[in-house]
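Below is a slice of the complex: some chains, not all, each in place.
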Amino acid sequence: MKAVILGTTGYTGMILLRLLADHPDVDEIIPVSSSRFGQPAASVDPGIGKAIEKKQGLCKGNLVTLEEAIAMKPDVVFAGLPHLESAKICQPFFGKSVVIDLSADFRIKDHKLFAQAYGQEPPCPELLPQSVYGLCEVYADQIKKADIIANPGCYPTCTLLPVIPLAKAGLLKGKIVANALSGISGSGRKAKVQSLFCERTENTCAYLPGQTHRHFTEILSQIATFDSGLDLFFTPHLVPLKRGMEVTTVVDLAKPVTNDEVLHIYQDFYGDRPFVNLVPGTLPETKNVWGSNRCDISWQVQGSTILLFSVIDNLVKGASGQAVQNMNIRFGFKETAGLSLYGEL
Amino acid sequence: MKAVILGTTGYTGMILLRLLADHPDVDEIIPVSSSRFGQPAASVDPGIGKAIEKKQGLCKGNLVTLEEAIAMKPDVVFAGLPHLESAKICQPFFGKSVVIDLSADFRIKDHKLFAQAYGQEPPCPELLPQSVYGLCEVYADQIKKADIIANPGCYPTCTLLPVIPLAKAGLLKGKIVANALSGISGSGRKAKVQSLFCERTENTCAYLPGQTHRHFTEILSQIATFDSGLDLFFTPHLVPLKRGMEVTTVVDLAKPVTNDEVLHIYQDFYGDRPFVNLVPGTLPETKNVWGSNRCDISWQVQGSTILLFSVIDNLVKGASGQAVQNMNIRFGFKETAGLSLYGEL
Amino acid sequence: MKAVILGTTGYTGMILLRLLADHPDVDEIIPVSSSRFGQPAASVDPGIGKAIEKKQGLCKGNLVTLEEAIAMKPDVVFAGLPHLESAKICQPFFGKSVVIDLSADFRIKDHKLFAQAYGQEPPCPELLPQSVYGLCEVYADQIKKADIIANPGCYPTCTLLPVIPLAKAGLLKGKIVANALSGISGSGRKAKVQSLFCERTENTCAYLPGQTHRHFTEILSQIATFDSGLDLFFTPHLVPLKRGMEVTTVVDLAKPVTNDEVLHIYQDFYGDRPFVNLVPGTLPETKNVWGSNRCDISWQVQGSTILLFSVIDNLVKGASGQAVQNMNIRFGFKETAGLSLYGEL
């Protein structure tokens, strides 16, 4: 099993490196960097240390170029690349390797909606029909057969997991008001003044509120699959965490329901899927899932309104961990292989 | 002008000490501590250093007992004490000094609503009618004449300032969904495991959501004064800030309105009040008001919905700063005396 | 393989729970809590989630009492208990189970030195001779045969690993000046005002400097084993990290040496031990070892002085990780089993 990582020096790439280094079914990791190829992985990412070495046979411990990676004929490609560039760069792999794309390029099937969110048509429209939206707890059956998997965004993952079972059950109506809090790693590893330590510590703010964030489109188009009558207002906020995401969602109930009935709906939908952790009667905290691939979910019915609470690690279940989970499902590995079930302290 | 501080060793007391030490109209500060009286202020609060010394004539640089403070016949008393104890401890001062109570004891005039939120009747019900709710930009006329001023809670201050002018104008309808983010100092200075550095850093969560937080009652009872037809869902979250508060509020419009029309409503309501800072077209950040007594407000109309954004420093405009502002208004000092108009970096 | 954890609800216990949950050679975990026995592990520690369940056969998913743990006849006991209490509480296990004591009770063999540091005689002096100081990279041969292993303190681990090989080689002379920076988790999980988020964020200070910290005695007594002519000044500082420790050590050279010669001394001493990571030419950062059991070490010769730099995760290599490493060595497991070779981002 040979796995390529594109964009190794970004945060999602760095997490992929760590998860795959410990993965029991991955034999060889091929880390690609267009800017730092030829350098030892551990000098570019000192945290990885020697952990990666034993899985870098052909790469001899170094980052490699895209061309070298293509020549190594990988089984799976993880693309941690910018939106609108990712699908194009991945083209040499389509049809040969399973591609798990962490960008948005395959997430929205409707060309017009994609263009509204990203300012232009999807980059590989001809491949859209065969791609699958990789929200693992919802689309596992399709993922098992897909060769192009669109790994969901962090906000969509955290927002959709508590909403979809209730929307599908016809329990919700009207306007969904979702407020999200995200750690700063969601802004990526680019050098920007507004991402500096001194700009983000002791600071919080909303950004791209209501119906203006790109992920708004991704979330609403997924919700509409289950209940086309729902409206959405989604407001993300930056909070001074490195990693972590919390979504609080307030929505009217279409019919009276008890907290216990909601529990049963979730249990029916998620069964014993390992990474959805229902914590009724508590309010989930992001530290409980830090480093884990879990999504912890709770809820409270208050009169004719239901409040939903969900937390993930934005870099794990919200990105690289779910990507590995998608690989596990696609290749028939144990779903939890290489992924953590507990949060670091 | 002699000012007593009750509860000097809590965070609100410590901020009061700082603000009054620099206040041009306060001649003498009388800091009370039931646990540490007799000790030098600077040994109990090393940050204050020598700044307090020149204003501690009668106290000789030390913390004093309640009895000593009463004997010094202060003009104004700032009570930074626990709810349900504050009004009782303040009794020797009523009728003699102006009392600015930072607890909730005088914030809710309706006995039943108070009891719902705080589990028992208000502690000094006979004084409630003469007390005034000290939201300075809304009730300045009453504050000028009041001898008991109920200093508002931090969440109510930050939530109400953008909402009241629109509610009064009849612009809002239905359910107000407010999501608030608060720095940890809002939890006070008690030793609790859940307030430890290691429990709160890299962590965020909602708590007491919807209609269950005590401040919910305070906020809704104020909103109802201006529009009794509005409902409220209010969910606070803890985020790893020492100081700072942000509220994002989503609410339906009762009639179409433009962003500019909203600006005019705010301008008409707030005029040139120094601490309301309208920042249309931007999204306010808590660091901009850190250490300041400002509330920065912006808004976005999206279809038939309006989104409101407001930030304060929870310990300043949300507590001790507004208390000083109340003193300034009550005693006819310059409204900005001793208060900062800018946020620390 | 059955492993007992004493003190499960402290930080070292919580990390042990996580490490053992993933350990390939541990079949059953018996988590003890004197205050919360009978409660499900996941309700006391929501971060652990379901990860622990599959390894809690006899405990049925719950925390148990000390008496229950004794009855389960564990192979190994990890004691994450307060100094001076630990050895006493562990007495029922001595002679029956291997005890890995994370407290200081067995760390200092000299009764007088122990009493200087801890204010009283060591609690089980009769067992001291058979106990072994569990600094894995230095005393592996003894650890293999020991039934009582004194797991080293965090400061001693991080300070000693770069110093011992050079002291043993006779390279150092005079006064060793070590300055250490520690994350707040080193202060434990007790509710104390000085450990509150608002007291520690945006704050740093030295404490117990020079020759006054308890770990000073532990460090110096170890150094003296290799070179009795060295003096030590050791000053710890609290910095606003949850986890992480850095030590900068400045010491005169007894004879001229090059950076390369130092490298060879370290390579000779540590060979291919997996958790000592030499990073010559760089300065180690704590984030590189966050969550890992690694100690990253570098050095610079400047004239007749050498500067040493070392980093660990204080809760892993500085506590629970090294405890697991001690178990691995003692029971002949793979040294890296259950331990991470890379730092979380």
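In this document, chain identifiers A, B and C correspond to the written order of the chains, with residue numbering beginning at 1 in each.
Quick note on the criterion: a contact is a pair of C-beta atoms (placed from the backbone, for glycine too) under 8 Å apart; a residue touches a chain by one contact, two chains touch by 3 or more.
What you see is a predicted model, and the numbers here were worked out from it, not measured in a lab.
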* All chains share one sequence and 3 are in place; how many are there in total? -> 4
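As a working rule, only the chains that are shown with their structure count from here on.
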* **Chain closest to the middle, measuring from C-alpha centroids that were averaged per chain** => A
* **Centre-to-centre distance between subunit C and subunit B (centres being mean Cα positions), rounded to whole Å** => 45
* Structure fact -> Cα centre of subunit A to Cα centre of subunit C, whole Å, reads 35
* Structure fact -> Per the C-alpha means, the centres of subunit A and subunit B lie apart by a whole-Å value of 39
* In subunit A, what residues contact two or more other chains? -> 202, 242-243, 284-285, 287, 290, 345
* Asked: Can you list the residues on subunit A that touch subunit C in the complex?
  -> 11, 14-15, 18, 21-22, 46-52, 185, 201-202, 242-243, 274, 277, 279, 282, 284-285, 287-292, 294, 296, 315, 340-345
* Partner subunit B, residues of subunit C touching it in the complex -> 11, 184-185, 189-193, 195-202, 240, 242
* Can you list the residues on subunit A that touch subunit B in the complex? -> 175, 177, 179, 181, 198-199, 202-207, 209-212, 233, 235, 237, 239-244, 246, 248, 250, 283-287, 290, 300, 302-303, 305, 307, 309, 311, 345
